[in-house]
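In this view, the complex is presented without one of its protein chains, the others remaining in place.
Now for subunit A:
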Amino acid sequence: MTDSIRFILNGEDVSLTSVRPTETLLDYLRVKRRLTGTKEGCAEGDCGACTVLVGRLIDGMLQYESVNACIRFVGSLHGTHVVTVEHLAGPDGILHPIQQAMVDCHGSQCGFCTPGFVMSLYGLWLSTEKPDRNTIERALQGNLCRCTGYEPIVRAAEQVGAARPSAIFDPLERNRTEIMARLWALQAGETITIEDNGERLIIPGSASALAEILAEEPTATVVAGSTDVGLWVTKQMRPLNPVVFINGISELQTIQRGERGLTIGAGVTYSQAMAVLAETVPAFAGLVNRIGGEQVRNMGTIGGNIANGSPIGDTPPPLIALGASVNLRSRGGSRMVPLDIFFIAYGKQDRRPGEFVESIFVPLPEEGARLAVYKITKRRDEDITAVCGAFNLTLGEDGTVRNIRIAYGGMAATPKRALSVEAALRGKAWTEETVIEAQAAYDRDYKPLTDWRASAEYRQITARNLLLRFFLETSGNPQELKRFEEVA
């Protein structure tokens, strides 16, 4: 049997037996298929001009999500339904209600970003009835428009959200059952290997198969959401060989709720994690809303965010503050490493050859614990952290600090705990005086750098002030400016 990548592109079955492991969906669409409605604006998942929908079966349901075609690899599409802007209008050229609303509201000017906006709005329209302005803005965090100032686009989304035509007019609603059946037929569970000019891509059918593959190929690049690895290819043109795509492994896509905490599989995307996090750790969920744009949240995984070891990854500070551990698996077995010691130095984590991140264990917050995560960025949404501070506080009955864990991103070469600050607070009365005194300890914990995101001085001042903000908020004085009133 010849291994092949099989998926549905708009209405057509596609089967590819030769694929470069680093071939992007965008190049495939534009160059190979001449579907040029999908545009390249940045090739790094920030502008959204390349937005397409990818439908996949999640818990037996067909769910469509917006993704960035520019950093999505073709090899990661096995068993999915790829929908491009060309699929929306009727065969007679009648515009889809979303497209018509964009026209009616004057939502396009130069038009280059427009197909991407249409697809993001389509993704929203499929998932949410009558979205409010907050929801619309959140769905558009990953789409840049330089002409309109966005107002007419948001109006278009409101307008189309209010009037929902019958499913017969929508190409995905109309064919949902049939597409589901076709996708079911593609779910094999067997490992797929494709070789193309000496480059190999491997799609393991299971976590144990992944462990075997990594034992044989310890230098393989493991790709989950490709929101980071995609840029290694499009920007750095790094040679990657072989590439192992793990986004199809269903075992890695589960979230288990135990008595002590949550076990989040390494393949769980930010979007999937949101619902559970919003219930268990709402403060964390608020942060997830500010990671990338919707497309990145639909692709990127918490596992990847950790495995990467970036000092400015968004999830490690709150995970460290919560006392999370990472479960590393290899052919030889599994081991748990507390996250705060997993990050060793810049670009170096405690991950041995052949090991991969299988899951993250997030302990449930203590009864009565107060949690907060603050992300400071130049632009509020879809920006990379300048400073991210996470706090997990438990007070004793006498109002003293019984326990506190504080972790920051952007302040050191790794995500790092503020051990001196914690020590300065522990056991003391939770008062403004205590907090002001403890602020001096930041100098012992962190020596931040100056770069284009922030100066060392700004990082140091805001890091201290976030502790004060946390204090004020725990004492009933809300200080954080929130664009989105409530967390979804």
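Operating definition for what follows: a contact is a pair of C-beta atoms (placed from the backbone, for glycine too) under 8 Å apart; a residue touches a chain by one contact, two chains touch by 3 or more; residues count from 1.
The working rule: contacts and distances are computed from a predicted model.
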Seminar exercise, completed: Answering from "ABC transporter permease", "Amino acid adenylation domain-containing protein", "Response regulator" or "Xanthine dehydrogenase molybdopterin binding subunit": the UniProt protein name of the missing subunit is "Xanthine dehydrogenase molybdopterin binding subunit"
Problem set entry | Residue of A:Arg174, A:Arg352 or A:Lys378 in touch with the missing chain, whole complex considered | A:Lys378
Seminar exercise, completed: Of A:Ser66, A:Thr80 or A:Asn143, the residue that touches the missing chain is A:Asn143
Problem set entry | Contact partner of the left-out chain, one of A:Ile58, A:Val103, A:Ala185 or A:Ala275 | A:Val103
Problem set entry | Listed residues A:Ile5, A:Leu25 or A:Ala49, member touching the removed chain | A:Ala49
Exercise. Footprint of the hidden chain on subunit A, which residues?
Worked result: 30, 34-44, 46-47, 49, 84-86, 88-89, 95, 98-100, 102-104, 106-115, 118, 136-138, 140-141, 143-154, 234-235, 237, 374, 376-384, 386, 451-455, 457-458, 461-462, 465-466, 468-469, 472, 477, 479-481, 483-484
